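All protein chains but one are shown in place.
A and B label the chains in the order they appear, each numbered from 1.
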Amino acid sequence: MTLLTATKVRHCFGGLCALADFNLELHQGELMGIIGPNGAGKTTVFNLITGVYRATEGSIRYRGAELVGLTPHQITARRIARTFQNIRLFRDLSVLDNVRIAHYSQTRYSPLEALLHLGRYRREEQRIIDDSRGLLAIFKLEHLAGETARNLPYGSQRRLEIARALAIGPELLLLDEPAAGMNPAEIDQLMELICGIRRQFELTILLIEHQMKLVMGICERIKVLDFGETLAEGSPEVIQNDPWVMEAYLGGGAVG
Amino acid sequence: MTQPGVYWLQQILNALQLGSIYALIALGYSMVYGILTMINFAHGDVFMVGAFICFLAATLLKLPFVLTLLITMTASAGLGVLIERLAYKPLRNAPRVSAIITALGVGLFLENLTLAFYPYPQHVPPLLHNVTWQLGGVALSSLQLIVISLSLTLMLVLDYVVRRTPVGVAMRAISWDKTSVPLMGVPVNLIISITFAIGAGLAGAAGTMYSLAYPVIDPYMGIMVGWKAFIAAVVGGIGTIRGAVIGAFILGGVEIMVVALLPSTYRDLVVFSLLLTLIVIRPHGILGSPRVQKV
Partner (left out) sequence: MRVALKKHWQRALDARWLVPCLLVGGLVLTFAIAHFGLLNNYVQLVLIYVGINIILATSLNLVNGYMGEFSLAHAGFMAVGAYSSALLSMKVLPVAAHPALFHLAVLAGGLVTALLGLLVALPSFKVRGDYLAIVTLAFLMIVKSALENIDAIGGPRGISGIPRLTTLPWVFCWTVALLWLIRNFVYSCYGRGVLAIREDEIASDLMSVDTRRVKVLAFMLSAFCAGIAGALFAHLLQFISPRVFDVVKTTEILIMVYLGGIASIGGSILGAALYTLLLELLRPSTVAGLLSWLPAVVFDPLNDYFIRHLGVLRMIIMPLALVLVMLFWPRGILGLREFRGFIPRRDRRAHGAARLKGTDTHDAADSHSTRET
């Protein structure tokens, strides 16, 4: 079943088009990667899907419903979650609160109940706490629940970002360079982690990555972007052997 | 010339005078904001202290106008640098708002300190002999002309400094990127101090001009004039030199026009309503460019 389709999406900043005639079809349960040199428009794809930017032309449909024109929180409430290329945690808040904030759209109590701490408030808050602590446990962060996010080491911050995204309860998870700044051993752990949560939460994942090891290792389908245009698309084997891709992106076979 | 025409010409002159005083103060707000992204709320009070220094120079030392102006500008510049070094520099890496609150505190301190010495409004003696020419019904006062032309000269000098001199280039570089500019060997602390000196010096000049044009001064006069100048800077696009000047003249013009057309109690109502509309329509001011947040 198709989960997300983008048809003829085009996005321009002034005269410069970051993305031209972009098409994407993502099936339920799939793990797809987007690669391409810096400035190829990869993050723009994420920003368009999540509503940070509004596509100049074209349509993005999620489960048949149009996403273009919705605000980010409306889109997120439809169970599309993302992480950021440069970590964007709520740095001065506790690890637990970082995760709890992402429960916003699933919180079912009214402002009045919140003001009086009555009605559904107590039950919901307890549920959110249990849920959040459960997520932190999966990412081995539970013992740090009370720590301020900015004090975490880099790797933990990356994990916390994924935990926070999962708190939204997503069906589709967008990972923007999850392996950035990691060493090979850490990348191996990350690959395991991604596969693990994919199984556990029945996720569809779309990820942007430069680390070929990760992309070739776990992605089932890969899309290559350059200058806002799609160069190639296919399974890792096909991409690795596509001469056009090798020249434009992998620089003559220098797979790293 | 017809009567209404003459009347409006007169009002335009008044607007230019008020606008140029606002502009001199607004420049200080804008420059400091440009370089530190900090609202220096003590700036209006530096202007007030400038007016009192001018008053002292004129009454105690009985100096001629040009010397008074120079002394006032120098002393105000010194005050600006002193405030920056003592109160703002230690907070450069603190949350932005702490610096703003510190600035409010410094402002209150200056106000109340002045109040301790001068509890009552003071009358500044005429610093210059005022000549009024009648030109077709328009009363051209030499004071007005001096205020306007001196202010314009100072603004042109500043514009030249910022655009053409190494100091100006360094200022613009720091406002562009605070992390890598020090690595290029630019003496950041010195440049920031110079910025404060220039801004405060201009505020001192504004204090002198104000004493020329409206010769009654009091310790609280900096509050309202300061806020208005700040608004002018925002309207023009805070952080830009030319924007501050444009905003100041617009503000002066609007104020004078409102007073000419409506009861004077409506002045603030109209000015601030206009401001509100403008900000909502153009949140980054007339010349300011929106800061795009990268995701």
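Here, a residue touches a chain if its C-beta (ideal position, glycine included) is under 8 Å from a C-beta of that chain, and two chains touch if they have at least 3 such contacts.
Just so we're clear, the structure is a prediction, and the values are computed from it rather than from any experiment.
Participant: Considering the whole complex, which of A:T5, A:Q85 or A:T148 touches the chain not shown?
Facilitator: Spelled out, the listed residue whose C-beta touches the missing chain is A:T148.
Participant: Touching the hidden chain in the complete assembly: which of B:P90, B:P125, B:P166 or B:P187 does that?
Facilitator: Touching the chain that is not displayed is residue B:P90.
Participant: Of the residues A:Q28, A:T107 or A:Q240, which one touches the chain left out of the display?
Facilitator: A:T107
Participant: Out of B:L70, B:V186, B:I223 or B:I286, which is the one that touches the chain we can't see?
Facilitator: Among B:L70, B:V186, B:I223 or B:I286, only B:I223 touches the chain that is not shown.
Participant: Name every residue on chain B in touch with the hidden partner chain.
Facilitator: Counting only chain B, the missing chain is touched by 33, 39, 87, 90-91, 94-95, 97-102, 104-109, 112-113, 115-116, 223, 227, 230-231, 234, 238, 265-269, 271-273, 275-276, 279-280, 283-284, 293, 295.
Participant: Touching the absent chain: which residues on chain A qualify?
Facilitator: Per the touch rule, chain A residues meeting the hidden chain are 50, 52, 71-73, 76-77, 82, 84, 88-94, 96-97, 100-107, 109, 111, 114-117, 121-122, 125-126, 128-129, 132-133, 142-148, 151, 164-165, 167-168.
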